[in-house]
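For this depiction, one protein chain was excluded, whereas all remaining protein chains were kept in their positions.
Naming follows writing order (A and B), and every chain is counted from residue 1.
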Amino acid sequence: MLARGFTDPVHDSQGVFRAVMDALARPGTIQGLATGLEPPSPLTAELAAIALALADADAPLWLDEPLRQHPAVAEFLRFHTGARLTGTPSEAAFALVSDPAACPEFGTFAQGTPAYPDRSTTLVLAVSDLSCGEGWRLDGPGIRGGARLAAAPVPADMVERLGRNHAGFPQGVDLILAAAGRLAALPRSTRVTGG
Amino acid sequence: MPDPNPAARRPEAPDLTARRAVMALCGEAHPEELRRALLQLGAAEDPEDLRPPETGLVMTRGRIGGDGRPFNLGEATVTRAAVRLSGGETGFAYHLGRDRAKARLAATLDALWQVRGRRAAVEVALAPVAARRAEERAAEARRIAATRVNFFTMARGED
């Protein structure tokens, strides 16, 4: 049976939008995210909330392999977002990744164009651990001095991937790391070095 | 990927034609006609909102030359509703315009139509709408027919 969406679509979406915006504006900080959603597994409540708030008919979604294997996930997202589900990463406005360790190369997703760098994919990674004050060292716009962030699981070569992604600025992808009840972000403008 | 199993979420073809006909009829109905139909069906149950009725836009497309590639003509207001009966049947409505209450009534009728045993009763309850629309269309066709011209006859001038 189809799971419910937001109880209060306007305000719930705005709350998620605010958390994502703050996380992207201040990389390395962790923002709270209460969702009240119970989406079909393995879609996490946080991935679902971000998709419901941000995806629509103009913003196609890409799902990773584990999500793709559960038709209930596609049905839930189609109904509540109206977004087209695409199998081509470079067409996606948002990519939902439930198994971040197996996330495809960031370069396979839409990188934007020099004239329209915003036409890129935002990757939403469902992580189980997320904490600040330890882990990678972050600097760049929105970070005073420096910041630290740790998340797991992530691809084994995460720091190298982020380095290549940052080097392509203004093109590249932005990352949202979402754990239970909280999220952080690594926009392409952030320089990340190993902790 | 796009669709894991498209056939799974599409009703069988003859069913689909009938369901679309009911949906079209609901779209053409006045809200009171839908209320009357529901009353006649004795549908006391107030279904759960899967998604509260909502007004949005659909971009209407035409075709270049009427038959070529599509182009975007302009948007139209569209209101949609989705409800679920206690038996699990989900009903949908998408209508031109901004009448949220009507969309919810239509979604309820779509859900009831999917209950196998009630399908015929839903169609009977909506028959007055079909009759009214058929009469309106016929009257319009008669008024239009009176303005049909035959320039050929006038040009010939020999009879």
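Note that in this section contacts are C-beta pairs under 8 Å (C-beta built on N, C-alpha and C of every residue); 3 or more make two chains touch, one makes a residue touch a chain.
One rule holds in what follows: contacts and distances are computed from a predicted model.
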"3-isopropylmalate dehydratase small subunit", "Amino acid ABC transporter permease", "Carbon-phosphorus lyase complex subunit PhnI" or "Sarcosine oxidase subunit alpha" - which is the UniProt name of the missing chain: "Carbon-phosphorus lyase complex subunit PhnI"
Chain not shown: contacting residue from B:14, B:74 or B:117: B:74
Where the unshown chain meets chain B, residue by residue: 3, 6, 9-11, 16, 20, 23-24, 27-28, 54-78, 80, 82, 92, 94-98, 137, 139-152, 155
Positions on chain A contacted by the hidden chain, ascending: 56-58, 75, 78-79, 81-85
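Keep this in mind: only the chains that are shown with their structure count from here on.
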Distance from the mean Cα position of chain B to that of chain A, given in whole angstrom: 38
Complex contact set, residues of chain A against chain B: 1-2, 4-5, 9, 62-63, 68, 71, 74-75, 79-80, 84-87
Complex contact set, residues of chain B against chain A: 1-5, 8-9, 50-52, 54, 82, 84, 88, 90
